[in-house]
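With one protein chain withheld, the remaining protein chains of the complex are depicted in position.
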Amino acid sequence: MAKGFMRRFPPLKILTDEQVEAIHRGTLDVLQQTGVLVYNERALNVFKKAGCDVNFETKRVKFPPGLVEECLRKCPSSFRVKARNPKDDLLIGQDNVLFFNFPGTDTVDLDTWEPRSPTKKEHIDLIRVLDALPNVHFLNAYPYFGFSGGVPEVMKEIEGVALRIRNSSKVTIAIANNDIDMFTIRMAKAVGSEIFANPNTSSPLTCYTDQVNACFLAAEYDLPSMIWDGATSGGTAPASLAGAVVLSNAELMPYIVLLQLLKPGARIAVANLVLPQNMTNGAPAFGEIGVSLHNVAFNQVWREYGVPTVSSSCGPTSSKRIDFQLGYQKTMPTLLSALSGSSILQLYSSIYGEITAHPVQAILDDDIAGMIGRFLEGLEVSDESLAIDLINEVGPIPGHYLGKKHTRKWWKKEQFVPRAADRLTYPEWAKTGKKSCIDYARERMEEILSTHKVDPPLTQSQEEEIEKILKEAREYYRKKGMITDAEWESYKKIIEK
Amino acid sequence: MDTEIIEGLKKAIKEYDTEKAANLAKRAVEEKLDPLKVLNAMTVAIREVGDAFGRGDLWLPDLVGAADALQAAMPIIEEEIKRTGAKRESLGTVVAGTVFGDIHSIGKTMVCTLLTAEGFKVHDLGVNIKAEQFVEAIDKYNADILAMSALMTMTAPEQKKVIERLKKEGLRDKVKIMVGGGAITEDFAREIGADGYDPTAPGAVKLARKLIGK
Partner (left out) sequence: MLKGFTRNFKPLEILSEGELEAIHRGTLSVLRKTGVRFESKKALKLFEKNGCQVDYTDNRVRFPEGLVEECLRKCPSSFRVKARNPKNDMIWGGNTVYFQALSGTRSVDLDTWEPKTPTRKEYYDAITCLDALENVHIIPWYTPWFGFKNIPSVMAMPEGLAARLRNSSKFTCSNYSMGCEVFNIQMAKAVGAELRSSMAASPPLTFYEDAVENAFRTVEAGFILLITSGSVYGGTSPATIAGSLISGNAEIMAGIVLAQLIKPGTRIIVQDFSFPQNMRSGSPGFGAIEISLHQVAFNQIWRRYKIPIDGGVSYPGSKKIDYQAGYEKAIIALIGALSGTNTIWIQGAMYGELAFHPVLAIIDDDMVGMIGRFLRGILVNDETMALDLIDEVGPIPGYYLNKEHTRKWWKLEQFIPRVADRLTYPEWLKGGKKDCLSLAKERYQKILSTHKVDPPLTQSQEEEIERILKEARKYYRKKGLISNAEWEAYMEDLKSPDYPYA
């Protein structure tokens, strides 16, 4: 089983119990008083039957507090997710902390720092690097939003899931846009893996039909769900952080209610990508401290509910380069989320916002994950680690600890040694070409790409099954008119290759 | 029996067992083993540890642990060499230490260990060593090389004092001087009239060979 890191001390809290209670009451009030728009007939019927106040004309659903609380209680506080290879199975919840990646539209040129579309090879390279890194516990959708060269828009992520399944044995996520999860969920099933269903909210207070359908698929296939909320505080959510927490929580609840109504005990994690609004240019304010304040408050409230949380805003920053700013903008939300009880941290590979990602960045992030993981494990306090007899034996100067057996045994347990960090002295550094962490990460990337093999590769029959589902999907979207004639022509050439 | 002691001694060094190394050295003397053969075995063992450190397989606590075990056995064997009048082959004799006012031992210990592994005869004077102590040791051991370390900016000038003292005593030309430590730079080494400087422990070994032309 993929191990993750165990947090061995109580989580960081920034709210009092009364404040947590106030946010909970506020959330229930919004659900009952304001309600949520649900663009999905099937779901409206389910809600109606469960006692919600449903207006079929306006699509507005208002939830009785008792129903919401009952459904929250049905969520398991921890659960397993099965991977293709049992070594990659996941344990979510129970103070176990996992990491995965944050995708980007583009790759980035490491010299000019300008974004560009990745090739198919680069797309696969990123998947392979993520598969090889020990602290990437599962893979997000994409990891690039697409690759250049003729794959129609609607097929990009379906082809993407096939690439991930072929090049990685880790669990992945089935996004719901355009109902493509109808196909991708079957692909995962074909190789004996579970996949996360992924219903997304739309802020403020709106659920679109394909996202709601994801809940029905999750119930049908008995899959775990990761529900995503991405409100922007000051834009699609109140500018005050407490208000943003209330709103984003209210947006997540309809999916929780629906999932628990369809399948009581359904496995759910709630993901939080709430960002402040950059008030200069209207973009989300990636990497700023409001991200962390929201994450920590969010974690505290959801721990009360016993639902595992995912901190999705750890990955994206506002820097365009792999530089000092990127370092602190990724580290702060990741560390604060990990300390405050997130079960899953979405950290790896992203650079600027949702725009750029790079395998070199994923390798650098692996060191941050390792450091934070080491921190979460805390200190061992025992007679042996307290070492009082040793201190007495060594005594004052000229006593020294380096040659002691105790040191040889313990330093490796206590110290985390980063893989891609510059740890040299000035003279060593000057002598070896003044390398920085990016240079080391590039070297490691080359090494991974030339040696890493997916374990295990797909069997012949799994391969055939994947190809069969791809074919079905192509025909389905072609028929639906979502692949134009021109697109189909160039797409066919790729398929035939 | 002989091989048992010799192999045991090598193992003790490689397993960082100070007590066992000293005991086996004593037994080697009792059993009248050829002290040069014993010394050679010890050098082989420490070289293996040094090489593994160089490859990145072993770490500093391992290197220092092995050095401690070596140091525990060395005086016993050296005494025996002296007693039997055997002629010890070595690349050269090194006197090493950290200068007065400075108590940092790590860099110096690394260099001493690797020099021993290379085949030098090393006299490690320790830390906080005064100029007159260095001079005395150079004279006493008829050293080919003096290796000095200083980690702190405040204590670096102490190296200059030692060199000046050597000049005064007329010993400067008898010995090659190499300096190192966190506070030392190439320029500084030249300025104070040292013969060589290297920032790393493996580099210091190469430097030592170069200085004595071997």
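Should a chain be cited, it is by its letter among A and B, assigned in written order, with residues numbered from 1 in that chain.
Keep in mind that, in the parts below, a contact is a pair of C-beta atoms (placed from the backbone, for glycine too) under 8 Å apart; a residue touches a chain by one contact, two chains touch by 3 or more.
Keep in mind that what you see is a predicted model, and the values were worked out from it rather than measured.
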item: Touch with the omitted chain, as defined above, among A:M6, A:V394, A:L449 or A:M482; value: A:V394
item: From A:L223, A:V310 or A:L339, residue that would touch the chain that is not displayed; value: A:L339
item: Contact footprint on chain A, counting only the chain that is left out; value: 8-10, 12-15, 19, 22-23, 26, 29-30, 33-34, 36-37, 60, 112-115, 202-206, 233-243, 245-247, 250, 276-281, 283, 285, 287-290, 292-293, 297, 318-332, 335-336, 339, 352, 355, 364, 367-368, 371-372, 374-375, 378-382, 384-388, 390-392, 394-397, 399-402, 404, 406-407, 409-411, 414-416, 421-426, 428-430, 434, 436-438
item: Absent-chain interface as seen on chain B, which is shown; value: 56, 59-61, 103, 106-107, 110, 153-154, 157, 182
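By our rule, only the chains that are shown with their structure count from here on.
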item: Centre-to-centre distance between chain B and chain A (centres being mean Cα positions), rounded to whole Å; value: 54
item: Touching residues (chain side chain A, partner chain B) in the complex; value: 397-398, 400, 402-405, 407-408, 411-412, 425-428, 430-431
item: In the complex, chain B residues that touch chain A; value: 16, 18, 59-62, 64-65, 67-68, 103, 105-106, 109, 126-127, 182, 199-200, 203
